[in-house]
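A single protein chain has been removed from this complex, and every other one stays in its place.
And then chain A:
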Amino acid sequence: LLYIVFYGVSRLILRSYLKPPKRYWEVNAGEENGEAENTDVSPNQDNISKEQPDKIRDERRQKKKRSHGSFISGKKDPFPGEAPIPNEQLKKFQRGEKFQVVIAFRLGKVKETILRSEAASDLALKQAARYDLLLPEESGFLEGDDDEDTCTILQEDIADAVDITSGAKYFNLHLTQFGPYRLDYSRTGRHLLLGGKRGHVSCIEWQTKNLTCEINVMETIHDVKWLHSEAMFAVAQKQWLYIYDSKGIELHCIKKFNNVLRMQFLPYHFLLATASATGFLQYLDVSVGKEVSAIGTKLGRLDVMAQNPHNAIVHLGHPNGTVSLWSPNQREPLVKMLCHRGGVRSLTVDRSGTYMVTSGLDRKLKVYDIRAFKALHSYFLPAGASCLSLSQRGLLSAATGDVVQVYRDVWGGGSMSKPYMAHRVRGAVWGVDYCPFEDVLGIGHEAGFTSMIVPGAGEPNFDALDMNPYRSTKQRQEWEVKALLDKVQPELIGLDPGLLSKVDQATFEQKHKERVEALGYDPLATEKFKPRLKKRGRSSAGAVERRKKKVAHEDQKDTIRKTVEERMERENERKVKAQEQAEHGTRTALDRFKK
């Protein structure tokens, strides 16, 4: 405060020295001008700056800060500074936690580097959060009137109520001859692949209804899957695995992959994972054409398969109610979970890799947190669910017999008695799949294919550098080259995809132990505080001991302060949680027995 007063006074003195002396009628005008003096100092600045450079520099810095709120007209900005960003928005883009810089002052260079990289991360976080406002599209929705249930609204009504293009997204393909159909949408959502059990395979651009190819392979088809783009697809036929071109030309017949029942394509690793009737899980690298790994699971016929899009782990469901998680690097399953009392009928994982939804023969639908391996919710469906699929925005479709039901907010924990939407098709449902960036659910059944409108299912804003439904041929070629260059090696598949960015504490500790053994002492241990010997009687034994004690006390104070802070944090968290519970939870008489 003294400093500010001092240089303010000095500035006034200098200014009065440079200007002509005040006249008696200029006293009032000078006082008024004094209020707005924060904006008019420039002609005098150069003269003053030579005399007192430091103080003037500080003043200019302060002036810059002040100029946020004040303008030449004298008005003040009612919202000074940057626009605030809501916390949930920031959390959406936050990766990891802020680094607490507690390292010793002598490591100045490391500290500087860390601070600088933290600042860069902050900037990136804020910019990404702000950009979110500019996204062009908004998701769809369906709301019934006051007395209307959304699950009773018919698809034809929805198709009539929306515009022509959206209405055309509801259509039926009557294909009764060639058996129940399995389907797959390509990653951009443009192309649809249909495979009938009796051998009919066709690729359609479903929005324009253009037929790309249509063949009959004259054999039983177990599953069909698109490979990395709309140029190639794989068909699991009766004995072997076949790969076809988008024109229907057979490119490969892979005899090593026999009796394949289910397939999953891992797009960022260019791996086709296949589960066979003999219990083998095999991975095929489609860019190189080599089998990466063949795992004999010894768990019987593998009929139920899903992939976790977040970490490329394959989930398999078994008839004894267990779900096992596999990676191509291990011969044993990474995790085995007991999920149902009967067999597992279907299984799906959400795209952020947090939740897994399973349905079993015990007519239960269970939701698990797959990161912590905890069961979250369990619902009872009167007829069970034979096919499950999760959309990009978290809508779950469950099919039983010839009815498909869509549920919303599955991990919220509310009651699942009423679905969001329902639709009856003409035959038993054999496969369901959501179209990636559209509000459409594709249903493959005994009588062909039905495309159902589900408002709010698709992700409204795509990223053109990842998957662009509107890409041209040139863009697709460029994307393919870049994707092949960025292809992740299968050795990096594990439960935590970000393991490479973490510090390898275990190896460091092992190496440190070896080093201590080799050197005979610990090079990283802090030296004991050795007080300097002072003159003039200040380094008597008592004084030295007192100085040592002071340093020891300070260290102790630091540790105590840290533990106290941690404890306070935990207390605060608990209080906030309790408050939230008190607000949201309904109190019953039995609450006092619950913990």
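Convention: a residue touches a chain if its C-beta (ideal position, glycine included) is under 8 Å from a C-beta of that chain, and two chains touch if they have at least 3 such contacts; residues count from 1.
Following the convention adopted for this analysis, contacts and distances are computed from a predicted model.
Undergrad: Of the candidate names "Ubiquitin carboxyl-terminal hydrolase", "DDB1- and CUL4-associated factor 13", "alanine transaminase" or "PRELI domain-containing protein 1, mitochondrial-like", which one corresponds to the UniProt protein name of the undepicted chain?
TA: Choosing among "Ubiquitin carboxyl-terminal hydrolase", "DDB1- and CUL4-associated factor 13", "alanine transaminase" or "PRELI domain-containing protein 1, mitochondrial-like", the correct UniProt name is "DDB1- and CUL4-associated factor 13".
Undergrad: Identify the residue among A:Ile249, A:Leu500, A:Leu524 or A:Ala541 that touches the chain left out of the display.
TA: A:Leu500
Undergrad: If the hidden chain were put back, which of A:Glu214, A:Glu250, A:Glu332 or A:Glu514 would touch it?
TA: Looking across A:Glu214, A:Glu250, A:Glu332 or A:Glu514, the contact with the absent chain belongs to A:Glu514.
Undergrad: Which candidate, A:Ile249, A:Leu485, A:Ala506 or A:Leu533, sits in contact with the chain we can't see?
TA: A:Leu485
Undergrad: Touching the hidden chain in the complete assembly: which of A:Ser73, A:Ser417 or A:Ser472 does that?
TA: Result: among the candidates, A:Ser472 touches the missing chain.
Undergrad: Taking the entire complex into account, which one of A:Ser73, A:Gln100 or A:Thr165 touches the absent chain?
TA: The single option touching the absent chain is A:Thr165.
Undergrad: Considering the whole complex rather than only what is displayed, give the residues of chain A touching the chain that is not shown.
TA: 92-93, 95, 128, 131-132, 135-145, 148, 150, 153, 157-158, 161-163, 165-166, 169, 268, 309-312, 351-353, 437-439, 453, 455, 458-470, 472, 475, 485-489, 492, 497-501, 514, 518-521
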